[in-house]
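One protein chain is absent from this view; the other protein chains keep their places.
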Amino acid sequence: MNRVLENPLSRRRFLQLGAAGIGGAALAACAPAAAPATSEEDTMAADEVVTISWWHAWGGTTGMAAMEGVAAAFNEEDRNVKVERLHVTEMNDKLLAAIAGGTPPDVGVCCVQYAELYSRGAVMAIDDQIDSSEVIGRDDFVSGLLESMQWQGATYGVPGFEAGPRYGLMYNKAIVDEAGLDPANLPRTWDEMFEWHVELTKFDDAGNVEIVGFDPRDATAGNGPATNIPQFWALTYGLDMWNDESGTFNYDNEQFVSALRTIKRFTDHVGVQQMESFRSSFGGWTQSPSASFPSGVQAMIVTGYYAPGELTHSAPDKEFGVGWAPVSDDRSDVTFQNVGGHPMYIPNGVEQVDAAFEFIEFCSGEKAQNVIFDNTGWLGGRKALYDPELPKYQRYENLDWFLQSVNEADELWACPVIPIQGFVNQERSRTYESVIFGDKEPEQAAADMQAACTEEMLKQFPELVG
Amino acid sequence: MQRVQAAVPAAATPFTQTTPYKAVQRALFYVLMVVLALVFAGPLLWMFSTSLKTDPQVYTVPPIWIPNPIRLINYPEALSSRPFGTYAYNTMRYALGAVAGALISNTLVAYGFARIRWPGRDVFFIICLATMMIPFQVRMIPLYLTFKNLGWLNTYMPLIVPTFLAVNAYYTFLLRQFFLTIPSELSDAARVDGCTELGILVRIILPLAKPALAVIGLLQFMFAWDNYIGPLIYLNAESLYPIALGLQQFRTMFQEKLMWPYMMAASTATVAPVIILYFFVQRTFVEGISITGLKG
Partner (left out) sequence: MFSLRLTRSQTRDLLKGLAFISPWLVGFAGFVLYPIAASAYYSLTRYDVLRPARFIGLENYVELFVKDEIFHTVLGNTVYLVLIGVPAGLVVAFLLASLLNREMKLRPFFRTIFFLPVLVPAVASAEVWRWVYNTSYGVINSVIKSWGMAVIPFISSVELAKPSLILIHVWAQGAAIVIFLAALQDVPRSLMDAAEVDGANALQRFWHVTIPICTPAILFVMLTGMIGMFQYFTLGWLLTGGGPNESTEFFSLYLYRNAFQFFKMGYASAQAWILFVLILLFTLLIFRSSARWVYYAGESD
């Protein structure tokens, strides 16, 4: 189940809890009882320096600067632990080989399918380390983030580098103004959203699409981070698509069918072939300079906390606004937000666990998170840094909205941890395409997706389904 | 681009004394070649042009071919952002080792498959070919375990040693095909003269197979130069990384400013040595040198 953290608490109630600092304590109650700290195995001499290996997948010049900056900041400190950084461009392939060969890194972060690793015992549960830590505590993090790194009651990761709220409806101010729409009155439901979509979509005389109002694939950054893609559409309809107590899915129902109908409706208005061409011409990561939104040919997308920083780089000449993601008609008074991100984890088989955890503590701390933000504009998971008043956040327009949204949303959801996430993602895109290309009716597609995911779960985790 | 167009009139002049029909034919031939050349060179020109652009110029509509301003500094900036000197040194050592390995081992093995008749040869050859037919993705992890048990991780041994053992059947097969085109009378005559098989290989076959050897050297060099997945899996230190992994470091953050100009500058710089190598290799393709007169 995706924990609905604060629902049905009212917004005010939630803010009070947060201010009193007991929101985190309530969360900690969900975690298994903390075991006493054990440091007996820590037998190394005090002055002996331990070197740990750390693999990350982020590159580029700013990304590398951030990673190198974090490693340097850690190594400069007076510690017995030093870190050796390695940039790995295809983490899935390398990590699987390394784990199979018993030669994993001491710490890993980004970009693999974490849920698959947690559920298959490839990564260590680090609840003991977290609970005995003097540096980090469970309530240091934005609500829901640690939960998105838990499996069967145990915690496998700590939000270190990049984690935060992921759903905001961003729009291009110029296109919206030109269409005479009122940004102060953003669409709240999918029906209203469709009206905007119709108003904003433009064709040339030959019928070629020039501007798309909203491509449903660009909800949650399209083909972006794989951790929560299948969830967005379900959530807008208030549907919890995964139950992790029974290991079952919830796709075969009226809400998900409605979501698929909505997707088809948005696509049909543009025409499926035109929409596919549009995607292929302007696809990829929604904030990249060649993508539709920064290029000014898509009016609206749904995207996350990383967008404000990235858009100032990729579309410096354009202005954008942000508001709550749309919902189904019956939920028009509900605002919802979802958090998730990249965990730092310790693979099983690592010997220098304490040293590895020391580095994780450092990365989830303010010093490291400031290095990362200064280089890349990414948020980490540390709650104390989610203060919209902090001057550094003024660098990026709309970022304050994302920071505030985690406190203001009626519903705050955590990214689900599905042990067959990769398979579910593929089923989602098959389902999506079979509906927009008209190969299947939404009812049939939803039922097929339910059947395929259930069968796969039974194959890979028969002991968990019940 | 200008060079190509300039080539047309220059090339047409020597044919003025031939018949007008032939001259027209010649001219048409060159027009065809130039048009084709533009189509084939287009992407590389785009790569080169992008490598000199500022970021906003990359995505302009319509595209800009000649950047303004020309941002030469992309090259030093891109190449100094990572230790490309180290990467180039690593790659060169790897590529030269692999080329030596591929040439020596495949020459021997292809000779065994092509120029000696022995019982079971064809079965062994089919097995050799069959090793190309199992995708790397499912062999990768067992192979990793093999190299781990040999203690070769984090070295270039997993990448170079197999080339000395003719593990890539592609080159064996290619050389075999070329060895088979050399008339058997040549080796028969040498055998009668008391030449050993190794002697025949070195003295008769290899000189005739020069173009084929050049092709194998070139292709193996290119493969090593580009190889990405092998170094990725086996190497655990950036000081050991080859250029191909260095290039990928620009790709893994899509939203970034100047990513494409840097990527293309690094790509262009990477491709340049291979173009130079190719230029020398193609000189061995001089019509009819190898067997001219042998059968006449």
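Some points to look at:
The letters A and B name the chains in turn, as written, and every chain counts its residues from 1.
The working rule: a contact is a pair of C-beta atoms (placed from the backbone, for glycine too) under 8 Å apart; a residue touches a chain by one contact, two chains touch by 3 or more.
Source: prediction; values computed, not measured.
When the full complex is examined, the chain removed from view is found to touch A, B. Touching the chain that is not shown, out of A:122, A:142 or A:170: A:122 (per the contact rule at the top). Residue in contact with the omitted chain (choice from B:47, B:64 or B:240): B:47. For the options A:166, A:279 or A:428, the residue in contact with the chain missing from this view is A:279.
Check B:67, B:97 or B:162 against the missing chain and you find that the one touching it is B:162. Although one chain is not shown, part of subunit A still touches it, namely residues 92-93, 96, 99-100, 113, 116-117, 120-122, 204-208, 210, 223, 273, 276-282, 297, 420, 422-423, 425-426, 430, 433-434, 437, 439, 456, 459-460. Counting over the whole complex, subunit B has residues 3, 7, 10-11, 29-30, 33, 36-37, 39-44, 46-47, 61-63, 105, 108-109, 111-121, 123-124, 126-135, 137-143, 146, 162, 164-167, 170, 172-174, 177-184, 197, 211-212, 214-215, 218-219, 222, 226, 244, 247-248, 251, 260, 263-264, 267, 270-271, 274-275, 278-279, 281-296 touching the chain that is not drawn.
We adopt the following convention: only the chains that are shown with their structure count from here on.
Centre-to-centre separation between subunit A and subunit B, using Cα means, comes to 41 Å.
If you check the complex, the residues on subunit A that touch subunit B are 53, 57-64, 84-90, 93-94, 96-98, 100-103, 284-285, 287-290, 295, 306, 310, 313-314. Note for the complex: subunit B touches subunit A at residues 55, 58-59, 81-82, 140-141, 144-145, 148, 153, 229, 232-233, 236-238, 245, 248-259, 262.
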